Every structure is written in C-alpha cells, then in structure tokens.
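Below is a slice of the complex: some chains, not all, each in place.
Labels for the chains are A, B, C and D, by order of writing; each one numbers its residues from 1.
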Amino acid sequence: MGGSLNANHLSFLAHGALWTVGLSLIALIGGGLAGFVVALARISPVRAVRILAAGYVQLVQGTPLLVIMFLTFFGLPPLGITVSPLAAASVSLTIYVAAYLGEIWRGCIESVPRQQWEAAEGLALSRTQRMAKVILPQAIRIATPPTVGFMVQIIKNTSLASVVGFVELARAGQIINNALFEPFLIYVIVAVVYFALCYPISRLSRVLEAQRGRGRARLSVETA
Amino acid sequence: DQYDDIMKAKKIRISTDMAIPPSGMMDSSMKPTGSDVETAQLLAKDWGLEIEWVQTTGATRIPNLQTNKADVVISTLSVTPERAKVIDFTKAYASLQSVVGCLKSAQVKGWDDLKDKTIAVSRGTTQDTELSAMKDRALKLSRYDDDATMVTAAVSGQADCIATSATIVNQIGVKNPNRVFEPKVPIRNFDLAIGVRQGEPKLKEKLNEWITANLKNGKLNEIYKKFHGTELPAEMRS
Amino acid sequence: MQQNAASGAGSAVVSLREVHKSFGPLKVLDGVTFDVARGEVLTIIGRSGSGKSTALRCIDRFETIDAGQIEVCGHKVHDPGLDLRALRQDVGIVFQSYNLFPHLTIEENIVLAPSSVKRIPKAQARKEARAVLAQVGLEDKLHHYPEQLSGGQQQRAAIARSLAMRPKVMLFDEVTSALDPELTGEVLKVIEALAQDGMTMVMVTHEMGFARSIADRVVFMHRGKVHESGTATILTAPTTPELAQFIGTGL
Amino acid sequence: MRINLDFGAILERWPAFLSGAILTLELAVIATVFGTVIGVLGAIARRSDNPVATRVAALYVETIRNTPLLVQIFLVYFGLASLGVKFPAFTVAAAALTINVGAYTTEIIRAGFDAVPKGQLEAAEGLALSRWQIYWHVVMLPAIEKVYPALTSQFVLLMLASSVTSQISAEELTAVANYIQSDTYRAFETYILVAIAYVVLSLVMRAGFWALGLALFPRRRRLGTPL
C-alpha cells in the first residue's frame, strides 16, 4: 500500500488502454454491422419485423450495459452455454451498440425528404438501389455527428467490461489507485488517455462534416 | 467433485479482488499482493498447485464462484447468515477488525459523539451493514464504491470519519498531513472465511483442515500481521 | 356536364375508371374517368387544388386509390399485387418540385436509373445523358450539383432525368412553370418530338397557351371530377360555364 | 449448474429499491432540463459569429465528450472539497451530469440547426425578424423536431449513466443494488431486478418525451407523423 507512481504502473495502464482500443473496435465493427441491420429492420415494409426490431431497441436501450454484460457472462452458463470473457464482452457490446446505432441511423434515413424516395421510386429503382444510391448517401451526412457522438461514448463505456474480468483502462486506473491512493493523479492520467483515444475521432467527424456540408445553411443576420 | 478436479488439474482458480487493500492489491511492480493474496499463495504451495487468478470486482466475486469460473473465493468475505444461504463458508482464516476513525483532534469518545459527523464507508462491506443496522444511533453514513474513494473522501474533507480497518485509517494522515486520522470507536470483529460453492463438502473439509493447521503453526497470523499491523485475536490463534 | 368518350379503351395506354380518392375528410378525386391513347398528348387543366397532381400521382401509384380502376400499359395500378417496378419502368414522372438528388451531379442524377435499372453500361449511359441534356439545352451543366442551378435549369434537368429512362408513358406535373417563353418553346419541341416517336404523355399545366399548342386532348378538372374534355378546341370554345370562367380570366 | 433464484430476500427491500429509483429519476430529470438549456445555448454559441463564443463552446464540448463522466464527477466532488468548497453529493451529481449531458446536447442541437434549410432562414430574414426571433420561431422547433429521437436517446443514456454517481455516495438505483447485492450475495436476483427497474425508468422517460413531443410539435400531432 502507498508508494508512488512508477514505470510499472504506466505500463499496466498502457496495457489497459490496449484492451480499451480492442474492445472499442469490436463494439464499433460488430455493433455497426448489426446496427445497420436493425436500422433497416426498423423501416422494413413487413410489420412484424418492424415491431420486433422496435421491441429489441426499447429493451436494450433501457438496460444498462453493465447489466447486459453481467447477464451474458454469468447468466448463460447456468443455461448450459459457457462463454469466455472476450465472447461475452463482444456479444454484449454488439447487442448494445446495435440498438443505439440502429435507432440513430433509422432517424437519419427517415429524415431524408419523402420526395426523394418518390423520385427514386419513379425511376423504377429497386428498394435496395433506392437505399444505396439515393437515401443512404444523403442520410450519412446527417448521421455523422450523432454516430461519432455515440462512438466516443462507447469507447468510454467499454470500461464496464471490467465486470467480466477485463482489466482495461478504467479498471487498471482503479486498481492502481487502490494501491497508491492517489486519485487525482491517476484519474487525470486516465482522462488524458481517454481524451487521446477519443479526440481524433471527434476531429475526423468535423472534417467529414465540413466536406459533406456544401451549401450548408448558416444564419447571416448581422443585427442582434 | 471439485477437490478431486483441482488436484487432478494441478491448478486452483482463485477469485480475489485486487482493488481492496490491504487484502488484495498490486505492488509497485504490478504483482498481486496483500493478505488474501499471500493466503492464497500459501494454500497453493501447501497443496502443490499452481494459481490461476480470476480477475474480479467486488460485485462479481460470488457469481464467479456460482458459475464455476473460480474454485474458491478468498477476498475478505465476512460471514453472515444471509450470505450463507447462497454460498458455503469455510471456518474463519482471519478476522476483520474494524473501527471508526476520525480526525486526531476530534472529540470522539463513543457512538454518541458521532451523531453529527459524516461517516464514510465502502458500500456493502460488513462495516456498512453493521453501521446501517444501528438505526437508533442516527448515524450519517455516506457510502463509496471502494476503499480508495472512501479514503479520498476523508482526505479531501467530504467525510469527517471513516469506518474501516485500522490500517486504512492510518493511510489518511500519510496522504494529507493536515488531516491525520486515528481509530476512535471500535466496531465488532468479523470472521473472514473462504467462499466455496454450495454442495462441495470435500473441498470445504480439506480447506478447514488446512486453515486449522496454519492458524496453529502461526503462518496465517504472520501474513495478517504483515499487512494489517496487528495480530489475529488470541482465541483464533489457539 | 359532358364527357367525351375516349378514343376506344382497347388502344388506351392509360385508362382511369371512376377513380375516387380522399385525404381524410377531403374528397380530392370524385369519380375520375379518362383514357389516353398511344402516342397521344393529354393535358389536364383546372384550378389550383382541383386534384390534378393527385390524379397524376395515382397513375404512377404514388397514391393508392379508394375506389375505381387504373390501367397503364397493361399494368393494373389499382391491384394491390401490382409489380411496382415494372410499372415504373414503363412510366416516367416529372414532379412539380423537381426532386433532383442533391448529392449527385446532374450527370449522375441522369445516369443513375438507366445504369442501375436497365443495366446500360456507364459509358453509354453517360453519352445518352449528354444527349438528353442537350435536348433540354443544359449540356454545360453536366457536372454541376442541383443547388448550383437556377429554378428553370433544375426543372429541365428533372425532365432530362426522366427521359433518359425512355419510358412508354411520361407524366409531367407543371413542368414549364419555371420556364421562360424561350425555354418553354424548347421543351415544347422536345415534347413534340417525343410524341412523334409514339410516346404517350399526360401533362398537368396551368398555361393555356402551352396546353393549346401541345395537347391532342384536354381534360378540365373541377372539384375532383372531369368537368369537360375534348380536343384543344374546348379551350377556345368551352361548353361549360366553369371552363369558360376558368379560361376567361386568363391572360 | 446450481443457481436457485430466490427473489424473496431482495424483494423484501423494495423501499430501498424504490428510493434509489426515485433518486435516479430525479437526477435524470434535473440533468435533462438544465442540459437542454445548456445544449440550446451551446449550439447557438457554436453557430455564432463571435469567435470567442465559438471557441469556448467547442472547447467545452470536446473536453467533456472525450473524457469519462466518472473522472468529471470525481474532480468536481473531491477537487472542490479539497479547496474547501463542499457541496452535498446529490448537488454535485446533478451538476456534473448536467454539465456532461449539456455537451452532447450541444452537438445534437447544433446538427439540428444545420439541418434547417437555407431558404427558411432567408424567408425569415426577409420578414425582418431579428436573429433571436429567427432562432426562436423558425430554427429552434424544426431543429429540435429533427433531432428529437437523438435527444431522447441521449437523455435515456444519461439516466443509465447516472449510475456512476454511486461513486460519490449518491444513493441511486445502482448504489442501492450494490449494497443489497453485497449484503445478500444474491447477485443474479439483484441484477435482474435492476435491469427491470432501469427498463421501466427508461420507458417512463420515453413516454414523457413522447408526450412532450405531442405538445411541442402540433403539426406532428395533426398530420399524424410518428415521432
């Protein structure tokens, strides 16, 4: 107990940060793919699919990620399914991210004006072609800020994987803090590392937005 | 049978929370250390086994055991009848001596002097349960998620007193020389035991034998003294 | 009220029979019946809000009808089991509000449907795009985005986009409303050329001059009904007082 | 495997659960209300012509969004106390959550502002409306209407994230659950109940947002477009 921060602590934190990156990648790739399916299911022409997808989204969005992780990791073995911590974390993050991204993307797809759908329909484009060539390119522009906003939250939320035994960045910080009792120092270091992971993504979003934002509306009233 | 399985595998999976000093923590080279850690290492050595640490947080110690992700839990489990309905406990291998510690300068002699003081505890620990049960004493508790945060509360002045082990009370003065704490009011001692999944009588029996032997030969007392600064109660050592 | 019989339902490419359509309590189409023969140009005129756009949208199944029958190029449009894409390969529509795709250049707007629906090779589709754009006098705006075009330019680009699909029937909703006389004249030529190639066209317009010079037949809609119809001569010699009044105030 | 679920011991403690749930809801409501205010002002600052306002707003958004909520809460609670400024845990928790969600809301509402067509702004300017009148009458509602689902989700996320305030001794739902969990060692039962409680809370919040949406966007109500 006690002592001061040394190189071992820092390498322990770095190791934790690697896990944070790994889990984030899993969450974003798995959740992104599944989220796309959820978004499409939410606007499916089949009523049953829409209702099912809506139920999924409501349920998952209402449950803390921690609980989802816990129930996947500890709740499945009694049912005869053994899961490794990595599998449990991957599955939970995918389930969770898919619900949110799916919902965000649905909103963006629906915000493309109805006339655009009609014009595409009038040209005899199939549903897939309408989606891919007319609606999605326009929806992506609207979707960039909320998607990035959520991605950044997910990077931080991977810390909940400590419940299934991962020692990622936040948990590594907690363990060191409990050895050193230096909360300010350690939590500021942890915050800086998170910032270093998240900020480039936020930046990227700005660049993308600026690129796509040709002819963007802007108030030009000069009076106050 | 769990015991046979362990012996066959030559490996024991032990679940210990590494973020609850001085029982489980990391040393300066980020190796597990602490009284529970050394107890586990002693057990493994005596039984000729290799240890596989199962990373756990406070909340997942028991589920790790129940879902067979760990063979035993050695992680400051204190025994209560409520908890004994869920897992089995061995006999006590150590005891938790806890106190209410306050500023050295504070005029605290007994429970009555704690009335309008904010007492920090670690949420869900036996100290928490014990003080929460003292409804008639009208204590002002504030609960933190772990010991480090509780200590921070005391160091920063968010709490006037803390209820924990004497070892941790002494930490505060080290962190902030302006706020030196000392033990003021003793709370009852709690037995700490090893947690075993229910329905494993052989494993429990073997562990009990091992604990009895090592209490007698003083090895468990030695570990305890090394990390907690005091000896185990005399009646345990005999 | 009078209603000229259509030129024989057999040869009709578009045929509406007693079509009814309401928006909530508002009855917009109240038993509309007319036919359009192959190669014929039909213009629909009528007051604002009389249901012209709605009738056009029903023909291309952008609105489902409450009662009646619509048949277009052999497709039963009123049938819930209709093959929508087949219908729309045969029918082109140009909307009142252009509806160009803002994220695509004019060329990409035009090439999109031929290359992805008809699977025409990109290079050829581009060549054809240039050709239809030339038809409407916009060849220099090939690589512009819709928002960089003036209103009239956008409207012509939308016409070009529909033409590129070479449909059998074209539906135009007030396509000349943003065009000046010179361009209107050009569009008129385009449409006449199309008619000569045997294309069937239905156009909603409020420009009587335009209707007069292009229409084989004129349908005057009033309160959701076909109130009067016939050759373009009805525009100079209306038989109902409503049409007389409608035209009378014109310029 | 031998896990016998027994909710009896947990359900006995329903008053604690209830008070935890109420505290969670209180935190969520406070942070939602003030977070929206911050979000609107922040978005206006982000889109303003004043470079100082733009910079300050950007700095706020980036700092808050890119660092963990726990650290923010921690610094406010213990940092201020170290300087001798002590606030109750609840006050700090509510304030930290508000500051946190305000940053996300700023970004979301700004995106909504951007989505208002240029022609709308020109029409409003042509009618001689002042900058603030344009914001209030022409930009605000359509913008918020466009991003309403995103806002709803963000505030539900905030409600779920409020669980970290247990770290600074706020006795919200997760804190209560952790206490009961370690007192009884019935982790499964506790987590299942907590999951249900959070789902119910989130449905309550969504219902609230839905009702508010009906009041805010009469056009949606009249034309029956789903929110």
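Quick notes on this one:
As a convention for this text, a contact is a pair of C-beta atoms (placed from the backbone, for glycine too) under 8 Å apart; a residue touches a chain by one contact, two chains touch by 3 or more.
Bear in mind the structure is a predicted one, so any value in this text is a computation, not a measurement.
Each chain type appears once in the view; in the entire file the copy numbers are A x1, B x1, C x2, D x1.
Basically, only the chains that are shown with their structure count from here on.
Distance from chain B peaks, on a Cα-centroid basis, for C. Here the two chains linked by the largest count of contacting C-beta pairs are A-D.
Nearest to the global CA centroid, when each chain is reduced to the mean of its CA atoms, is chain A. Averaged C-alpha coordinates give centres for chain B and chain D that are 37 Å from one another.
Remark: chain A and chain C have CA centroids separated by 46 Å (rounded to whole angstrom). Within chain C, not a single residue touches two or more of the remaining chains.
Multi-chain contact residues of chain D (touching two or more other chains): 1, 3, 78-79, 187-188.
Chain contact topology: the protein chains form a pattern that is neither a line, a ring, a star nor a complete graph.
Across the whole structure, chains are in contact as follows: A-B, A-C, A-D, B-D. Those residues of chain C that touch chain A in the shared complex are 60, 62, 84-85, 88-89, 91-93, 95, 97, 99-104, 112-113, 116-117, 145, 147, 161-162, 165. Looking at the complex, you find that chain B touches chain D at residues 58-60, 62-63, 66-68, 80, 82-83, 85-87, 120, 123-125, 128-129, 142-145, 149, 152-153, 155-158, 197-199. Touching chain A in their complex are the following residues of chain D: 1, 3, 47, 49, 62-63, 65-71, 74-75, 78-79, 104, 107-108, 110-111, 113-118, 120-121, 125, 130-132, 134-135, 139, 146-147, 149-150, 153-154, 156-157, 160, 163, 174, 187-188, 191-192, 194-195, 198-203, 206.
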